[in-house]
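All protein chains of the complex are present and in place, except for one that has been dropped.
Chains here go by letter, A and B, matching the order in which they are written, and residues are numbered from 1 within each.
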Amino acid sequence: MSRDSALRIAAGMLIAVAAMSLLAPVIAPASPIAVDMSLRNAPPSSAHWLGTDTLGRDVASRVIYGGRGALAISFGATLISMVIGIALGSLAGWFGKFTDTAIQVFMSIFQGLPGLTISIAIVGVMGASNLSISVAMVATGWSGISRVVRSQIRNLRNEQFVEAAKVYLPAPGYLIVRHLLPLTMPTLVVLATQRMGRMILMIASLSFIGVGLQPPTPDWGVMIQDGRQYFAQQPWALLGPAVMLFIASFSVARLGELLRDRWDTFSDDAMAVR
Amino acid sequence: MTNLLRVLARHLIQGVLTLLGITVLSFLLGHIAPGDPAYAILGSDGVTVPTEEQVQVVRESLGLDRSVVEQYFLWLGQLFRGNIGVSFMTNRLIEQELLARIPVTVQLSLLAITFLVLTSLPLGLFLALHKDSLLDHLFLGLTSLFSAVPGFLVALVLILIFAEGLRLLPTSGLNGPTSLILPALAISLGSMTQITRVLRAELLAAFGTEYFQSARAKGFPFRFAAVKHALPNAMSSVLTLWGNYFIAILGGSAVAESIFALPGLGQWVLKSINSHDYPAIQAYVLVMGVLCLMIFLVVDLLQLAIQPRLRRAS
Partner (left out) sequence: MKRLFKQIVAVMTFAMVLAGCGSGSADPDASQSSPQANQDRQVVLAAPRDLTPGEKDGYYSSLILQVWEPLVTLGADGSPQPALATGWDMSEDGKEWTISLRDGVAFHDGTDFNADAVIANIERVRQHGPKTSPFYTLDASKTYPGLVSVDKVDDHTVRLMFDEPSPSAIQRLTNFGSPMVSPDCLDENGDFSTHVQGTGPFRITDHVTDQYTILEANDDYWGDTAQVSSVKVLSMPSADSRASALRSGEIQGVLDIGAILPSQAVHLTESDEFVASSRPSTISHFMMVNQSREYLNDPRLVKALSLAIDRQLIVDELYDGYGVASANPLNASELGYIQDKVVYDLPEAKDLANQVLGDQRLSLELLVPQYGIDRYPYKEQAEYIQSQLSELGIDMAITILEGSEQTKRRTEGNFDLALHTQGMPDGDPVTMLKVFMGPNNGGCYSNEQADQLLAQASVELDEQKRMDLYKQLQELALETRPTIPLLHDDYLIVHHRDLEGYDATAYGVTLSTMHWAG
């Protein structure tokens, strides 16, 4: 399989998942929250393609709706993390000295803690809600981005063309934004996809252990937890969301990988973790 | 030697600054938490309802009527005296819980990182030596698949196969060392493939270096040179990676402890969240921060040991 077709497939998968989530109200066969106690844990049928869950809700519809929260939050949080990371990273990389040290210390606080720990603490203190999960995701995401941006800007700063540009563009802001950042774009895009993939999984984990999205909101992580109990008689209540979760995070991660290979960017694997 | 000391000193100072930063973060967490701590402490037995005067007294004794900065330093002072705080939930010192639970989480994470190292090292080496073999292609294909599966799913599958199906290992609880095997596996499986892949890449890169080529030229057989000359250099970045994954494993232990009902820090903080026990959550962040800093320190020391070049401070 050539790189290009692999890339297209991964991108395609991701677009399919995103489309499914966006168009959920249109394509879902039934309401994801409509309870029907007379038809609990039913196997797949023509009325319910994946059967029903323990409250008689249509599993297929819940799976279709199930990614909305996680995808929306991870997408939004990734964007915000990028903005914060780019801003702080550029400042640190360009100005160096004290600004650099200060920002680095600030960064190291967030890098010195596991992402899940920060998330659990923030959600624990603020109460589980879309807002607190978003804040938690941003808190865990921005530092890795700012580190990469910082090192990229630092390297670029010493290039000859920058020296030349500094002569007629004394204001660094314009220089950084217009000329340097675009050069970092490939790396940043790859980074963004990695972050987003990781956020999707983290949100699912938080939901699974009960500090993520709350009922009746359908969410893949919650559905997997709920589906454990009746797994023997109705495996689809767990398998449906598990497969979708896998597809979503896999397509994002694979896309990132393939882009990185294609653009042959320097991406520090060491920060690929958190 | 003084260079080495200077390097160590620099790392230590950075570590201390980061630790202070973590204390600020932890303190702020407690501050943005809703509810009145004084009220929570007084009413924690669920039976008595405190009067306004009682609440005022406790509030003053906790220093809640002073400015945020003052409160931070008061709290920090308490920390130095070894008082991590009193849990809202049990009305007992948090230390007691911590002392019982930290070993469980640490043991779990150590086992997980051991699995990680014991598989990624030999496997990465093997794959680098047999580049482009069938196994190599298979493995590369599987890497992205494995890294997209969240830890809790892996845990569920493992329980199904090993605990219920084959009845080899316990399904939950802490009853001897076998109880940690499945949870440790669940946390580390996702990262195993990733790190193996990186080690493989680093080794392949090392094979291309002058250092390696000259070693081969001297007559060392390929396999021997791979271990003696290529591996140490490749190890450097992998070591950092192991350290970072250890951090992630520590974080992921919360999920494993929840599924496998292990009495560690993760299970405790989840219970504390359900009790709105904010001092406990603060303590959790602090303890994790300290543990992670220690890991960073160990990794840095190991790096210095492996790469003598680093001993000369830049």
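By our rule, contacts are C-beta pairs under 8 Å (C-beta built on N, C-alpha and C of every residue); 3 or more make two chains touch, one makes a residue touch a chain.
Just so it is clear, the structure is predicted and the values come from calculations on it, not from any experiment.
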#### Entry: Residue of B:163, B:201 or B:297 touching the missing chain in the full complex
B:163
### Task
Touching the absent chain in the whole complex: find that residue among A:44, A:76, A:186 or A:210.
A:210
### Task
Return the single residue from B:77, B:103 or B:122 that touches the missing chain.
B:122
### Query
Considering the entire assembly, which residues of subunit B contact the chain that has been omitted?
43-47, 49, 89, 118, 122-123, 125-126, 129, 159, 163-164, 166-178, 181, 223, 226-227, 260-261, 263, 271, 274-276
### Task
Against the chain that's been left off, what residues of subunit A make contact? List them.
33-35, 37, 40, 54-55, 210, 214-216, 226, 228-230, 232-233
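One rule holds in what follows: only the chains that are shown with their structure count from here on.
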### Task
For subunit A and subunit B, let me know how many angstrom lie between their CA-based centres, rounded off.
21
### Query
Tell me, which parts of subunit A touch subunit B in their complex?
105-106, 108-109, 112-118, 120-127, 197, 201, 204-205, 208-211, 224, 228, 242, 245-246, 249-250, 253-254, 257, 269-274
### Query
Quick one: in the complex, what on subunit B touches subunit A?
14, 17-18, 21-22, 24-25, 29-30, 32-34, 144-145, 147-153, 156, 191, 194, 198, 237, 240-241, 244-245, 247-248, 250-252, 254-255, 258, 269-270, 272-273, 278, 281, 284-285, 288-289, 292-293, 296
